[in-house]
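One structure follows; several queries about it will come next.
Here the complex is missing one protein chain, while the rest keep their positions.
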Amino acid sequence: MTEPLLELRALSTHYESARGTRVTRAVDDVSLTLEPGKTLGIVGESGSGKSTLALSIMRLLPPAARIVGGEIRFEGENLLTKSPREMRHIRGKRIAMILQDPMASLNPLFTIGDQIAESLRVHEGASRAAAWSRAKGLLQAVRISAPVTRMKEFPHQMSGGMRQRIVGAIAVACEPRLLIADEPTTSLDLTIQAQYLSLLRDLQRDHNLAMIFITHNLGIVAKMCDAVAVMYAGRVVEAGPIRQIFNKPAHPYTRALLESVPRLTDDNHARLPAIEGQPPDPSAPPSGCAFHPRCPQMMERCQAQAPPSVTVASSHTARCWLHLP
Amino acid sequence: MNASTAVVLAEVPRRASRRLSSYPVVPLAIIGLMVFIALAADVLAPHNPEVGSLGMRFRPPVWQAGGSAAHLLGTDHLGRDVLSRLLFGARVSLVVGFTAVVVAGLLGVALGIAAGYLGGWVDEVIMRLTDTWLALPALTFAIFLAAVLGPSELNIIIVLSCVYWTRYARVIRGEVLSLKEREFVRLAIIAGCSRLTIMRRHILPNVLNSAIVLATLMLGVVVVTEAALSFLGVGVPPPKPAWGLMLADGKRGLMAGYWWLTVLPGLCIMFLVLAANLLGDWLRVKLDPQLRQL
Partner (left out) sequence: MKRFVLRRLGYALVSLALLSITIFVFVRLTGDPALLLVEPGASKADVDAVRERFGLDQPLVVQYAKFMNGLLRGDFGQSFYYRTPVLELYLSRLPNSLMLAAVAMSFSLLIGIPTGILAAVRVNSWLDRAGRIFALLGLSLPSFWIGLVLILFFSVYLGWLPSSGSGTVLHVLMPAFALGWYFAASHMRLTRSSMLDVLGAEYVKLARLKGLPEQRVIAKHALKNALIPVLTLAGINLVIMINVAVVVETVFAWPGIGRLLYEGIAFRDFPIVQATVLLGGSMIVFVNLIVDVLYGLIDPRIRYER
C-alpha cells in the first residue's frame, strides 16, 4: 500500500474574534487522506470550513486564526512542525493552490509572463530567459493561443477563462505534487467551465498531480473526483469513494444534498426538495451533532452528544448516530 | 440558554489591540475644558487681556527667575498677562472655529445636496466651481480674501467659510448620488413630493452623519488656518487676544529667548486641534466604516 500523499489527522483550526471573547471552530477534528495522483472533493455550504481547511494545509491563515490541534502529514512529513522558511519552500513548489477569483488573483501591474516566470525564478533559481521560455511552454500547456504576445500583456486585457488558465499555469509551473483548487469554476461561465475542468484533468494526468477540489457543486464532484468529503459546521460528516457516497450516502446531510439537485426525470409537479432550516452560525453551532436541527431523522442522542466518526463500509466513514448501536 | 443554542467556548484572554473605546474621553475632555474656559474667561482670567503695564514687560513665567505670582505665565512685549490672553484667546479660536465650520458646513451641505440631487447644469456648475476652489490652496485663497475684505473677526469667519465649504460639497454630493437610487427616495417621488421636500426630509438626514464627521475634522484645519492668518496679520486684529496673534507677537521676543510667548500659545492650538482630530477619527470609525476614505 502506498503511503498517502496527504493525511490530515484530527486537524482543528479556530478563529478568535477581535475582542478575544468568541472562538469559532472553523475546522473541527478533521481527518482525511489523499493518495498520489487522485482527486479529493470537499463539498459543503458557505461557512462549513472548506476554505479554512485549504488555508490551514498551506498554513496561510489570517492573523485571527490558529491551528489548535492535529497533524498535517504531507509526503510523510508533519507540516505543522515546519519553520516558516521551510513552509515557504513547500508553497508553490510542492503544494500549489488556486483561488476562486482569477481577476483578483493576478497583480494588475505586472505582465502575465512576469507572474508565471516568478515562481520559477524564486523556487528553482531559473534565469530570466529560461523562466520566460518555460512560461511560454506553460501557456501552451494550458491552451492559450499566441503565448508569446500574451506573455507581455496585462491581466485586465484577458478574458475570465483565460485568466483562470493563467492562474492554473502559475500553479503547476514548479511541478507540485498537490494542487488545491478553491472553487475555481464558480466565477466562470458555464460554457467555459467544462473546458477548464477538462484542462485540469489533463494537467493532472500529465503531471501525476493529486488534487483537492473545493466546491459546492455536486455535479463537478461527480465528474472530477475519486473521493469526496462532505463538510458541515467545520466537521467532516461523511467521506469516502465517490461511487459509494453517491449511491449509498450514509449521512442524512449528504442524502439531502444529493436529493436537492433537481433531475430531468423528476416529477414536474413535485416540490423541489430543499433542506429545511439555515446553515449554522459558525461561532455558535448547535450542541451535539451540528446538523440535528435540520435532520429528518434526528434522535434525542443527536442533540446531546456529537457523534464520532464511524466506518460504514470500506474507506467510507460518517459521523452519525444512525450507524451506531 | 438551552441546549440547542450557543456553545460558547472558554474565554480567551483579551487582545490588547483594536478596542474602540465606548467614549472618546480624551478629546471630549479637552474640548469641554476649552469651551468652559471660553465661556468663563471673564471670571477665570486674573487680568485684562488687552491692557498691560509697560513696566512689567517680558516677565517670564512664575517658575523662572524674574517671574511673579501675579503673572503665572509671564507677560508679553506690552506687559499684558499671558495667562489671561490665553484664556480669552480660547474664546476667539473657538468662536471663529465653530462658526466657520458650521457656516461652511451649511453652505457645503446645501450645495452638495443640490448638486447631487438636482443633477444637470446645476451639478456641473457647482462641481466645476468646487473643483476649482479645491484646487486653490486654502491658505493662499484665505489670505487673498482677507486682504480684499479687511481684517475683523466677522470677516475671518466669512473668509474661512468661503474657503472650506468645498470640502463638504464634494463628499456630500457623492453620498447624495448613491442615496438618490435608494427605494425610499423613489417612493417619495412616486408619492408626489416636491424636489425640495425630498431633499429636505429624506436626503438631508441621511447625509448628516458624514457632515458631522467632516465638521469635526475641519475644526482642526480651520483653527490652524485662523492662527496662520492672525500670525500673518490678516486675521483677528489686535488688540484682541488670538493665539495666532500671540505667536506673531511672540516672535519679537524669540531671539532673546522669551520662549513662553511662543511655546504656550502654540501648545494651546495643538491641544485643540489634537482633540478635534481625535474626535473626528473616533466619529469616523463609529458612525460609518465606509467613511474611512475621508
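Letters A and B name the chains as they come in the text, with residue numbers starting at 1 for each one.
By definition in this document, a residue touches a chain if its C-beta (ideal position, glycine included) is under 8 Å from a C-beta of that chain, and two chains touch if they have at least 3 such contacts.
Please read these numbers as outputs of a predicted model, since none were measured by experiment.
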Residue of B:G67, B:G174, B:P237 or B:G266 touching the missing chain in the full complex: B:G266
Omitted-chain contact residue, chosen from A:A96, A:M224 or A:V237: A:A96
Contact with the hidden chain (one of A:L8, A:A26 or A:M58): A:M58
Footprint left on subunit A by the chain that the document does not show: 58, 60, 88-93, 96-97, 99, 101, 104-110, 118-119, 122-123, 154, 156-157, 167, 170
For subunit B, residues in touch with the removed chain: 17-18, 128-129, 131-133, 135-141, 143-145, 147-149, 220, 224, 227-228, 231-234, 247, 250-251, 254-257, 259, 262-263, 266, 269-270, 273-274, 277-278, 281, 292
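Quick note on the criterion: only the chains that are shown with their structure count from here on.
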Inter-chain centre distance, subunit A versus subunit B - centres from mean C-alpha coordinates, in Å: 53
